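Of the protein chains in this complex, one is absent; all others appear in place.
Take a look at subunit A:
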Amino acid sequence: MNRFIQLHLLTSYPPSNLNRDDLGRPKTAIMGGVNRLRISSQSLKRAWRTSDSFKEKLSTHIGIRTKEMGIQIFESLKEKGVKDKDAKDWAKSIVGVFGKLKGEKKESPNNDLEIEQLAHFSTEEKTMIEALIAKLASEKRAPKEEELKLLKKENSSADIAMFGRMLASSPSFNKEAAVQVAHAITVHKVAVEDDFFTAIDDLNKNDVDAGAGHLGDTEFGAGLFYLYICIDRNLLLENLNGDRNLTNQTITSLLEACTTVSPTGKQNSFASRARAMFCLAEKGNQQPRSLHVSFLKPIEDKDMLAKSIDEIEKMRMNFEKVYGKCSEGEKSFNVLKGEGSLESISSFIKED
């Protein structure tokens, strides 16, 4: 098995302000001594994790979404011979792990068993809840705190398996991220530009005051971004409790998200949605390394995209010449030339 999957992407964003600092300016970084635009790792990950495409792609593994799980647990406990009052208390403490419970209501007696918002129960969580119900009914006792915690511990959520979790309050829920996402930076030098704008007051007839209703300025930049992602397949598999199918599915959904989903920042003002123009995937056990050095000297060529693709490919070869093999195999798509496809990379990075 190839432990590491590395993805190198080139995505071109038109004027945009996708990721801003405390002054509202697009984030920047210096590489090779020149200023470049930057989209932070955390911004990219948020966009992917909360995107609809991500959820849909992984949906076969998404269990059910309901407010009424508490009622089901309550009924099931009663069926197994637990007294009404106990059944209600226990059901409330179990389902309380998943969301805030509604208040009591005279006209609907089971109202306080419902969660205020829809909660998502994974297949594993459902199985564990069922097991816990059976255990409580046969031992005739309330659930213990550790048992309640366990309900969510082994959740096979692809999201957290990929990007990790750190809870200072309960470290036993921590998960080591299996996916590294570098900050995306432009392959060329960029100066952030200012857009001075005014808004006209439509009802102002210019008879008293001919001025604008509002003045402001927006900062923006455009650029061709290089993004690098490294997936530790073994760790991902471990985080997903050894589920190979889910691991493959997670990897391919990540590929799809990172090549098609843009950060949402200022999209209404700039509509800067873009897809990756070039993607190179490598797999192997060798020490992963990004190909940022291809752009250490900023690209100045007029045909920037073609030149950048050349530089990436050249640098990959040069690395191999100097250091020896850096991966076991690679595959790419190139939209500029119409070569390769997402599909083919997707099947390439799935477990062989």
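Convention: a residue touches a chain if its C-beta (ideal position, glycine included) is under 8 Å from a C-beta of that chain, and two chains touch if they have at least 3 such contacts; residues count from 1.
The rule is short, and it goes like this: contacts and distances are computed from a predicted model.
Chemist: The chain dropped from view, which UniProt name applies: "CRISPR-associated protein Cas5/CasD", "Binding-protein-dependent transport systems inner membrane component", "Glycosyltransferase" or "2-oxoglutarate oxidoreductase"?
Modeler: "CRISPR-associated protein Cas5/CasD"
Chemist: Looking beyond the chains shown, say which of A:Ala87, A:Leu291, A:Val335 or A:Ile349 touches the absent one.
Modeler: Considering all chains, including the one not shown, the answer is A:Leu291.
Chemist: In the whole complex, not just what's shown, which of A:Met31, A:Met128, A:Leu240 or A:Cys258 touches the removed chain?
Modeler: Checking the options A:Met31, A:Met128, A:Leu240 or A:Cys258, the one contacting the hidden chain is A:Met31.
Chemist: When the complex is taken as a whole, what residues of subunit A touch the one chain not shown?
Modeler: Touching the chain left out of view, subunit A contributes residues 3-4, 21-22, 27, 29-33, 40-42, 46, 49-50, 55, 96-100, 117, 120, 122, 125, 148, 152, 155, 157, 159-160, 163-164, 169, 173, 176-177, 180-183, 185, 228, 230, 232, 234-235, 285-293, 296-297, 318-319, 321-323, 326.
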